[in-house]
Every structure is written in C-alpha cells, then in structure tokens.
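Contents: one structure, followed by commentary.
In this view, the complex is presented without one of its protein chains, the others remaining in place.
Our next item is chain A:
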C-alpha cells in the first residue's frame, strides 16, 4: 500500500495562491511573469519524500511531477509537487482555479482559455514536454 497525504493536507490557505495568480496575470514582461510563476510554485506545500513516488507521478513530463486528489464534502482538492520550479508554478495556477470547487465548476473549467488569459497559451501545448497538459487532464479526470 503506497503512502497518501492526510485529508487536512489538502486544506491549505488559497488566498496567497490567488493573489500570486493575479500577479502573473498583471506581469507585463516574460521575466516578471516567470518570476511570479516560480514564486507561485513556492506557495504550494512540498510533498514529503515518501509521497514523491512512482504511483503518483504524472506521465508525459520531462521533470517528475506528482499529483494527489481528495474529495471532501463533495468538493475536489489537489496536491501537486514537481522537481521543476516552473512546472510547479504552472500547476499552482491550475490549483488556484480548481481547489475546493464542486463537479459542476470543474466541468466548466476551460484550461485553454485560462492559460490564454494568463498569456501562457504556449505552455499548454501537448507538444511541450512540461507535462502541463497531462497534469490538467489528470486533475479534471480525477474529479470526474
């Protein structure tokens, strides 16, 4: 039996995450955008080493990324960590949008539109090796 996080681990404070997301939105050059993305990644909890395991790994990503999912009171919660800072930041952008939402809200989430708004449409392409597409699909599928 592989380890899994406790349910309270999923209930971290979302306010700093959401304000950091707004800074990504407002950044007016790529340096500032990626600086904010990496800072955003730091807002996500770090997974304990025993949770950084093969069974939780998101495939299709050049760097290792791990995804955990939990349903609490009918709402959907995620934990994501990655060894690459930009990937973790991109994952945090998705968590900022999906954490604690109900199924109807998750079904309405349009990742292409969201990343377009953030000026990051290119990062969502399946031809990229950052694994963002696989990660987002995994998060949506987990809630299904």
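Throughout what follows, a residue touches a chain if its C-beta (ideal position, glycine included) is under 8 Å from a C-beta of that chain, and two chains touch if they have at least 3 such contacts; residues count from 1.
In this section, contacts and distances are computed from a predicted model.
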UniProt protein name of the chain not shown, from "Sorbitol/mannitol transport system substrate-binding protein", "Branched-chain amino acid ABC transporter permease", "Cysteine desulfurase" or "Sarcosine oxidase subunit delta":
"Cysteine desulfurase"
Which of A:14, A:53, A:86 or A:134 sits in contact with the chain that's absent?
A:86
Tell me which residue among A:25, A:38, A:53 or A:140 touches the hidden chain in the full complex.
A:38
Across the whole complex, the chain not displayed is touched by chain A residues 30-31, 34-35, 38, 62-64, 83-87, 123, 129-130
